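For this view, one protein chain was removed and the others were kept in their places.
Note that the chains are named A, B, C and D in the order they appear, and that numbering of residues resets to 1 at the start of each chain.
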Amino acid sequence: MNMSLELLLATPFIGGLLTYIGGKVHRWVRNIFAVLFSLLTLGEMSLFYNTTFKGDVWGSLFGSKLILQTNPITWLFLLIVTSISLLVIVFSVDDMKHEEDHIVLDSYYMQLLFVEGAMIGIVLAGDLITFFMFWEIMSWTSYFLIVHGGKKSMDAGYKYIIMSIIGAYAMFVAIAMIYSKAHSLVYPDVALVLSQSSPTFTIWIIILLGVGFFVKAAVMPLHTWLPDAHSEAPSPVSPLLSGVLIKMGAYGLFIIFYGLMSANLAKNIMPSIFSTPVLLYIVQWLAALSIVLATFLAIMQEDAKRLLAYSSISQIGYVVLGLATGTSLGVAGGLFHALNHAIFKSLLFLAVGAVIYRTGTRNLSDLGGLVKKMPFTFVALVVGIIALAGVPPLNGFVSKWMIYEALLQKKEVFLLIMAFVGSTGAFLYVYRLVHSIFLGQLSQKHENVKDVPILMQIPMWVLVIATVIYGIFPGLAMDVIVKGMKMFGFAPIAYNLYGFPQGSTMGALKVINIASVLMISFVVAWIFFLLFSKSRKVSQYDNYAAGQVVTPELKYNYSFGFYMSFGRVIKPIFKISIERIYNYWVDAAKIFGDYYMRRVYTGNLETYNSYIVIVVTIAAAAVLLGGKIW
Amino acid sequence: MVKMILIAIGAPLVAFAIGLSFMMIKRKIVARIQRRYGPTIIQPIYDVLKLLVKEDNISHGVIFSLGPIIAIAGSILAVFFIPMAGFSMLTGSGDLIALLYIMAIGSLGMALGAGDSANPNASIGISRALTLMFGYDLPLVIIVISVALQYHTTNLSDIVAAQANGNWTLWTLPLSAIVGFVVTYGALGEHPFDIVTAPHEVATGPMVEYGGKHLGFLMISHAFHIYIEIALFVDLFLGGASNILIFYLKMFAVFFIMIMFDEVLPRFKIDDAVRFYWKWPTVVALISLIIVLVK
Amino acid sequence: MMGVVDKIKELDGAKITIQRENRIFVDVDKDRVIGTLYSLKLMGFHQLSVQNVVDRIKDGKFEIFYVLYSHEYKINVIVRTWVDRDNPVIETADKIYPSAHTWEREISEMFGIKVEGNEDCGKPFILENWKDIPPMRKDFDSVKYSSEHFVFRHSEGENE
Amino acid sequence: MERMTEEQVKTIANMLRKRSLWMIHYCTGCGAMELPPTMTSRYDMERFGLAPYVTSRQADILLITGYLNVKTLRRVITVYEQMLDPKYVIGFGSCALNGGVYWDSYAVIKQLDRYIPADLYIAGCMPRPEAIISAFRHLMELIDSGKADGYKRYKRNLAYYKENQRKVLG
Partner (left out) sequence: MNKSYELFIGPNHPGIPGNFSLKIELEGDTVVSAKGDPGYLHRAFEKAMEGRYYIQNLALIPRICVPEPDINEAAYAMAVEDLMGVEIPERAKYIRTIVLELARVANYTMWLGGLAGTLGLYTLAQWSIGDRDYALDLFSDICGARVYHMYIWPGGVRRDLTPGWEDSVLSYIRYLKNRLIDYDNIFLKNVMFKYRTKGIAVVTKEQAIEWGATGPILKAAGVAQDVRKDDPYAAYEYLDFEIPTLTDGDSWSRAMIRRWELENSLNMIEQAIKKMPKKGPVCAKMPNPLKGYVPEGETYAKVESARGEHGFYMVSDGTGKPYRVAVRGASHTHMFTIAEKVLVGQRLADVSHTLVSLDICPPEIDR
């Protein structure tokens, strides 16, 4: 058992290197290696289902033990990391085929696997050094993944890495502060130190660590890197970033809120509002603001991936909001939403990626009418948006419902209202997404578009099935979550396979009933529909145009500025743009950074790869030998 | 068991009948307000049946045809979650919060279908519909929260039960009830919120390409829709009812007052409608919510 | 009020006919018409009521008239000019009177007069798919066209 | 037996159709001037289940309100072909019948039923609301007896109609 945690951690790294080498042999060797190793990681991960394992020392650094650990909560995040990575890699095989330069591709797969490994490391970490080390590896490798997307993505990556560095420094300072007090960075020791130190110290530590996680989780106002990075990254990378990478921030928050700082501690050192410690209450408000503002911004987007990116900010807001409630139901809802968001957001990014793959554009106003050409992708996207909008019976609904109930129980009504607003707003932007891409008039230049190849469809199907299963049987996920939360001192919540009985919640939920009644009424309505005379299919040009004839030349498709009138309503809110202030800073940093960084970042991928490999090797060597050196 | 099945079949039928009767009455009352004689009372039935027996139907694709079907399926689903005169099939399977989302299923299905008609008028109509939905959802959510906090439950059956003996929410939370009434206008698309289908602007909006049996289905789903919105209002604020006649009378009273106002108001523009909902109804609902919180 | 009539009388190369106290005909050459219109507008004739054409087929000319009106003096001035029927080209007045733009579109379609400077002239306006000579010309026989293109109903009975 | 039921279904369908006639909101000519009075409070044609509807897909009756210009004819044909069966056409006034006062006009077609099948004509220029309502009543009778079969004729003689249309529209 001991070995296997390390094996699990090592598999993607080894796989990454082998993939890179395999790429020199043949591209199929590389592809098969990449898929195999991510599959292997998933397989190894699944062994840890329902396992709790504390403290597996795998090295030491600065006299602090390096520990790997696992429990059901980490398993949940491992599941997200490994499964989405596998699907992304499978999707990449066809999606990245157009890339001519095989070096680019080799390093691409290697970086994918490295990011996966780094995230596994973060989740498995049992001490802050391991955590921080893999955190950094994740930041840098994902930066390289983002810049694969071309010229614009360089800027986006810059923004991302600069903000990541700021977050990392904050984190580093916090870790150094703890280390200076405790001389050990293992979680239980840290928790002990925090509980014994002065409240000011503890609050500072939490704030500093929190900044790092907030940057990664893209909670407003530290979100500005996300829209650019997630939209400019290559289409298979976006699901990894949006679905998984930002969850690491959420995981980090979970660790500091409930791992390093017990609930009592928080209550003791700071005042409470609505029985929530004030710091958590502020976090809740930031999360709620993220939900609302990012929803508004998503509504106004004209670019499919940017829209999804903003929606990610909004959805991660739910996760953080749930995590910060501090009640069992809320935290469980937050964790469950992290899983659900990973599933449906990856699904959406893959579906949009499939559209980009076939049409070459992600500009919503250039698309339209693709439902007849790409029906499978359409179904995938529709399932994704229904889940995202939180409409029963799909998975997004259940976790949102839990968060709402938790807020309602705590009478945090204003947060609840904001969460609700974000969710109704989601109807707007998800409909815009599906309408602009798949409905409306098919443009002439997309006459010959086909559905995507089977290798790209499989990941989408897997995610569609997962969306439905976790929606109808939320108990499957709750098994893991409730068990894991017990270890962090949460009271268990009553649940069953299909939902929640009335008791620990203010109302009851049984999704299977909703789903089955919906299905039955749908079938009844359909049969009733079929009783009447058949419909004849007409072309999209045989359309009402006030008596005039619709011709292909006519621009008869409403897509640009879909919610322009709504935009007029919310305009006053965005008079002061946070982003503009940030952009100014980033530009300044760029001017400064360009001079020095160009020396190091030559723009040559081979060089980058060698950097990564060297860094990883040195880190590994330092850690493995660390105990002996220091 | 037999009773369960009977209710399962009967509830949607009763809901449809009530909704349809309101459609009939509405046309007659509106005609009288407009100094006309008005159509025969069962005119909507003729209209729906005529549409259903059209010999020719057109479709722009599968999604286009699915739109009206999902609209009806979603409406039937919502019917089960609203306690109807003592019967409440599924209130134990989904509470008020779930109901808010369930009520959206039909509209979203309809929106998908209308989008597939490849007509900008339909697209504008849906854009307006969703925007309007966003507009009235804010006050609606606030009043739903205040009612839930008032009775410490989100289960609609319990809320109805708590209002027994004339202890209606209307008396305890009059401000919320007023906002609920205003929200119902938007939810039903009555004047001045008939922005979605405004014929002079977008040529009936989402329905622009629907004809024949598709349109008939949309009319049926509208009947359900009327029932759902008003039944929800009655359950939340007028204490539901223990028998169907009283339930109907309460619904009728609400509907009647609604028509009286709606025929003398011109139409809002969509952004003004959202601004309106986010201004007064929201403020009033928040006041009511704060009253509940303080109590 | 007489002041403005005197001013009109002083217009270069114009033949003035005072039909009524408030209706004045100003006949000018084709080359001078834009200048005359401009001077009249400066005098306060801001409104172009109608601009249209009379087909003087016997003289082989098109008579183009502009009915102007002044809010100030309450006077109608009708400016007339003539162009050859064989080569009907006029200059646009839409820089002076914006409403002339559409009138010119109409006369160019109905009479086949070319209007220089008006880019919309020549595009179909009222008629669609018109292949015959411009219909408002005197030599276009409407009855003949209509009996050639349409079938009249003669007696009772369906045509099937 | 089977034939009988089919017959019965048709009868019921026709009964429903005549009670709910939706006319398309298309004012092709000046006859449309008498439609608002017919629609509104004084004559109130909603009494008979007649209501104006907006798009071609929703409507049952196409009213050719008066003369039909060639340019309009093209749109009318588009609208007529977009309408769903069963659909009925009423020609308003003498202009739709034989060109009326525009007998010598180069722009106005002279016989509506050469281009689209008319089920009914209303005489007069312009027909009074009473005449319009009586025409609707007559149309209802025709529908009831199954004689309003213009849409079937259009399908049957499509070549004839298309030929005529092509001649005029070019």
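Assume a contact is a pair of C-beta atoms (placed from the backbone, for glycine too) under 8 Å apart; a residue touches a chain by one contact, two chains touch by 3 or more.
Please read these numbers as outputs of a predicted model, since none were measured by experiment.
Trainee: What are the shown chains in contact with the chain that isn't displayed?
Mentor: Across the whole assembly, the hidden chain touches A, B, C, D.
Trainee: Since one chain isn't shown, list which residues of subunit D touch it in the complete complex.
Mentor: 24-30, 32-34, 36-37, 39-43, 52, 54-56, 67, 69, 71-72, 75, 79, 101-102, 104-108, 125-126, 128
Trainee: Kindly note down the residues of subunit B that lie in touch with the hidden chain.
Mentor: Counting over the whole complex, subunit B touches the hidden chain at residues 30, 33-36, 120-121, 124, 191-192, 194-195, 198-203, 263-270, 272.
Trainee: Given the full complex, what residues of subunit C touch the hidden partner chain?
Mentor: Residues in contact with the chain left out: 19, 22-23, 25, 46-50, 52, 54-55, 65, 67, 69, 71, 74, 76, 78, 97-99, 101-103, 125-128, 135-136, 138, 140, 142-143.
Just so it is clear, only the chains that are shown with their structure count from here on.
Trainee: In this assembly, which chains make contact with subunit C and also with subunit D?
Mentor: The common neighbours do not exist; no chain touches both.
Trainee: For this structure, which two chains have more C-beta pairs in contact than any other pair?
Mentor: Result: the chain pair A-B has the most contacts.
Trainee: Let me have the rounded angstrom distance from the C-alpha centre of subunit A over to the C-alpha centre of subunit B, please.
Mentor: So the centre of subunit A lies 36 Å away from the centre of subunit B.
Trainee: Could you please state the distance in Å, as a whole number, between where the Cα atoms of subunit B are centred and where those of subunit C are centred?
Mentor: Centre separation, subunit B to subunit C: 59 Å.
Trainee: Can you list the residues of subunit A that touch 2 or more other chains?
Mentor: 542, 544
Trainee: Quick one: which residues in subunit B touch 2 or more of the other chains?
Mentor: Residues 53-58, 203, 208-209, 212.
Trainee: If you look only at subunit D, which of its residues touch subunit A in the complex?
Mentor: Residue list for subunit D touching subunit A: 26, 55-57, 75-76, 78-79, 82.
Trainee: Mind listing the subunit D positions that touch subunit C in their complex?
Mentor: Those in contact with subunit C are residues 70-71, 74, 97-99, 103-111, 113-114, 153, 157, 160, 167-170.
Trainee: Could you please specify the touching residues of subunit B with respect to subunit A in the complex?
Mentor: Interface residues on subunit B, with respect to subunit A: 12, 52-61, 63, 65, 68-70, 72-74, 76-77, 80, 90, 92-98, 100-102, 104-105, 108, 111-112, 115-121, 123-124, 126-128, 130-131, 133-134, 137-138, 141-142, 145, 148-149, 152-155, 203, 208-209, 212-214, 216-217, 269-271, 274-275, 278, 289, 293.
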